[in-house]
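Every protein chain except one is present and positioned as in the full complex.
The block that comes next holds chain A.
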Amino acid sequence: MAGTETKAVTKTAKTPRPAKGDDLAGLEAGLDALDAVQVTRTPVREVLLRKVLPPVVAVALVLAVWQLLVSAQVTDAYKLPPPAAVWDSLRKMWLEGTLLEVLWTSVSRALLGFLMALAIGTPLGLLVARVRVVRAAIGPILSGLQSLPSVAWVPPAVLWLGLNDSMMFAVILLGAVPSIANGLVAGIDQVPPLFLRAGRTLGATGLRGARFVIMPAALPGYLAGLKQGWAFSWRSLMAAEIIASSPDLGLGLGQLLENGRNNIDMPGIFLAIILILVVGVAIDLLIFSPLERAVLRSRGLLVKS
């Protein structure tokens, strides 16, 4: 009895399966439908509620505490001006037409310097990451340079280049190039070896490997480096502008701050500090964060929390 059963099973297994092709296509379509990954986007209202509201409330709270401290007269009025006085300084600058001019002087300098840093830092980073001798030679110095405050470069830059825009750019470059190069090095180091192997079997070796595999794979780390590079550019420029003031240089935010100190104009100083902060945050928020998010989202690396 057992014997016949075994035979019967063998026979069924050997029966030809005529509609197999169609069967397989249907089976596969079913599996794909079941396994498909659903990608959803958060509705605008929720974004407003979760992302925009909290920082707005935080700023309002800071302003409230500030006004409270002024009202309680915790210190002399000239040391802590009320928010309204800072607002008046801002209005005055706007009406005089100097506000945008001052902002543009600094922002254009920083962005131009940043672009130069980008052009130098990118090939440098690629070189350090891919050529062993270069890495051994200058890798540690490049990392070390990041911890050197860029303000330290201002005195030598003034003596080398004089009080002009070149000196400002030199300080920005010395501050931002190491960040950008290091970001790229870190990005390349984190490229999964599997991608390199896959790239090589596809024929992407040498420069083609750098272009089609290594650079795109390192993009998230590179963008993080750019973000930091921008922060360093902006900070370096402010340091340079505060220390090196000269009528030839035009009025930037750093000089605005320094002028406030010379005139004991506390609302002006507060305004300058707030503007420096706002510009730094705005560039990050308007340029780098959306770029970074777009890259991470397209790779499925953005984890919703």
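The rule is simple: a residue touches a chain if its C-beta (ideal position, glycine included) is under 8 Å from a C-beta of that chain, and two chains touch if they have at least 3 such contacts; residues count from 1.
Criterion: contacts and distances are computed from a predicted model.
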item: Listed names "Manganese transport system membrane protein MntD", "ATP synthase epsilon chain", "DNA 3'-5' helicase II" or "ABC transporter ATP-binding protein", matching UniProt entry of the absent chain; value: "ABC transporter ATP-binding protein"
item: Selected residue (touches chain absent from view) among A:Leu126, A:Val154 or A:Val213; value: A:Val213
item: Positions on chain A contacted by the hidden chain, ascending; value: 9-10, 13-14, 17, 20-21, 24-25, 27-29, 31-32, 35-37, 39, 194-195, 197-198, 200-204, 208, 212-213, 216-217, 219, 295, 298-301
